[in-house]
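Here the complex is missing a single protein chain, while all its other protein chains stay put.
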């Protein structure tokens, strides 16, 4: 039960403001989710490099030797940027596995939040305004971002229970609603070798997409499959390196508003979240249809592209 | 020599017992599920399996009749400008006009007022009779919104947003047409005599994040005066209580599976939800985890009969209890004086549960004017007040014996359990041991 925001920019001139715009959207959704907040920001890619975002509950200790660990595992080109409880390690794309091994063996526990060419995920417990300021989201630039404020229903209020959930390289998902078959699905996905870190229903939704995409389905197809396999109430906003998707369950009684102008596509659980966006007064505003998949991709033709309905 | 098989006596199946067989035949013959009133009839672990320890040497009892043991409770202290002050921690649960006759609603209002407590409307709106005769009236806000209007919202002393009830957590329902009389039909804006279907979710919000906004609206309409209760059925009491608090409730009303209903499917009443005994501790745990125990009050209902039940519910952490079935019995429901009429309906006093059919000989669960006239609301209200005062006195007796000067000072440590089941559910030790099954170190 939560607030979701998402912003997908079409106009490159807005990229410098991505963090500021989405931070405001996120804070506006505090009432819907005061327990924790998180955001995935898709920034600039460095050719040949990937970003690994890690998190620690004791960053002072855990990050002290992170630089050395990264260089040992991934070579001298590795860099580390620390932001509060999170750190972004940038390494050559072919050094992912040695780094993963090194992180797993680190003396202080570290959690990998995301891996990707452009995506960084920041999430923590606490009020959205605090989460946003701890990570300096307001100054970040990028192409698209997806954020979430959480009112925990059945699973614990923890960092890992916060959204977004990463579903694979440069992929993430946020969820509002409540799934009713996530326990059975989790058991099924575990048998397929997918690891879970929380009892959260949304992590199961994310893993379901991962499993489908691993089988060669694209994101739009995986979302369409989700309609058949997930039971309960859900609104998902998902991100890929170049794309931005929205899916609503067939009952569609949780709130969802979308806005589109020539400069962006935006999603909010409520209109309030969209009210600070430039040109919102003249945007096309609508509510996503039940059981329909919406998907926009920077690599595709400009403008929106609906894969399924 | 010929061998004779010794005769074997006929043996019935324990699985397909007479009741199961009768139900299969009933379903096959009628083509409708069994609908009835009342609560769970099967035996479930209940307060009977708990005992108070009382005081002796290590603790000192209070003198009955002389040393005070307070019973007052205030509900709605979190946000409301006008909290509800009750003299006794026993309130009357929501029961609709429609399900109950006008005189029955009047009797409940008068009786609650005499005893210094509140009564509650139900799924059918507020009647002038009950508002007029109830000093403190809680107005239920239900998915159907029958009869809902802002004037009555402002005339109420508190608003109870009903998310679920113990008899059928997660369920809407169907009220058969016999009781949709002219007046009931008008109050509910329905055609007379139809089988009324009711929704299980509210029409304009779903989930706690939306509920928070709905509560804001109700507070704004009523200028932040009224306490807002949220009523949930005993399903997932820890989460439901925590989310009600997060959504902004002043009071959480938690109805266990023994809670009654006017008309629900028997399969729902008997097979969905948790016993009241199992619901209280998780709900209290949620309040404690949020630092809200006693700040957001917890009202427990479902199978409360006696002062012992009241004391036990309070000892487990409730602030007050609600009675529905017991209140109906106090005003005359299932009374043996109508035995011959119950027999004519194919049942017996104590077992009559076809409340939806509207033929109640006691004139309580009916809209038939002749039957309803049998209930004298004044006399019935006196009986209800007597009953409420007696069970409060009983609870005080127990609290004094445990050395408490207020019912709210009863605590789980005053209790032991007679059975392993009750020990596990109430999270108190099995009598004679320090063992709380399933709760290491709690």
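Think of it as A and B in the order they're written, each chain with its own count starting at 1.
Throughout what follows, contacts are C-beta pairs under 8 Å (C-beta built on N, C-alpha and C of every residue); 3 or more make two chains touch, one makes a residue touch a chain.
The rule is short, and it goes like this: contacts and distances are computed from a predicted model.
Chemist: Under which of the names "Protein GlxC", "Caspase family protein", "CbtB domain-containing protein" or "Pyruvate dehydrogenase E1 component subunit beta" is the non-displayed chain listed in UniProt?
Modeler: "Protein GlxC"
Chemist: In the full assembly, spell out which visible chains the left-out chain is touching.
Modeler: When the full complex is considered, the omitted chain touches A, B.
Chemist: Write down which of B:55, B:114, B:176 or B:393 is the residue touching the left-out chain.
Modeler: Only one of B:55, B:114, B:176 or B:393 touches the chain omitted from view, namely B:176.
Chemist: Touching the left-out chain: which of B:54, B:203, B:369 or B:438?
Modeler: Residue touching the absent chain, from the options given: B:203.
Chemist: Of B:6, B:31, B:291 or B:346, which one is in contact with the hidden chain?
Modeler: In the full complex, the listed residue that touches the missing chain is B:31.
Chemist: If the hidden chain were put back, which of B:114, B:148 or B:345 would touch it?
Modeler: Reading the full complex, the residue touching the unseen chain is B:148.
Chemist: Tell me which residue among B:190, B:290 or B:393 touches the hidden chain in the full complex.
Modeler: From the options B:190, B:290 or B:393, the contact with the absent chain belongs to B:190.
Chemist: Using the document's contact rule, name the residues of subunit B that touch the chain not shown here.
Modeler: 31-32, 144-145, 148-151, 153, 174, 176-177, 188-191, 194-195, 197, 199, 203-205, 210, 213-214, 216-217, 220-224
Chemist: Residues on subunit A that touch the omitted chain in the whole complex?
Modeler: 252-253, 255, 257, 270-276, 285-287, 289-290
Here is the rule we use: only the chains that are shown with their structure count from here on.
Chemist: Distance from the CA centroid of subunit A to that of subunit B, rounded to the nearest Å?
Modeler: Computed value for the inter-centroid distance: 44 Å.
Chemist: Which of the residues in subunit A come into contact with subunit B in the complex?
Modeler: Per the stated touch rule, the residues are 1-3, 31-34, 151, 153-154, 176-178, 233, 253-255, 269.
Chemist: Flag every residue of subunit B that touches subunit A in the complex, lowest number first.
Modeler: 201, 206-210, 212-213, 236, 239, 243, 246
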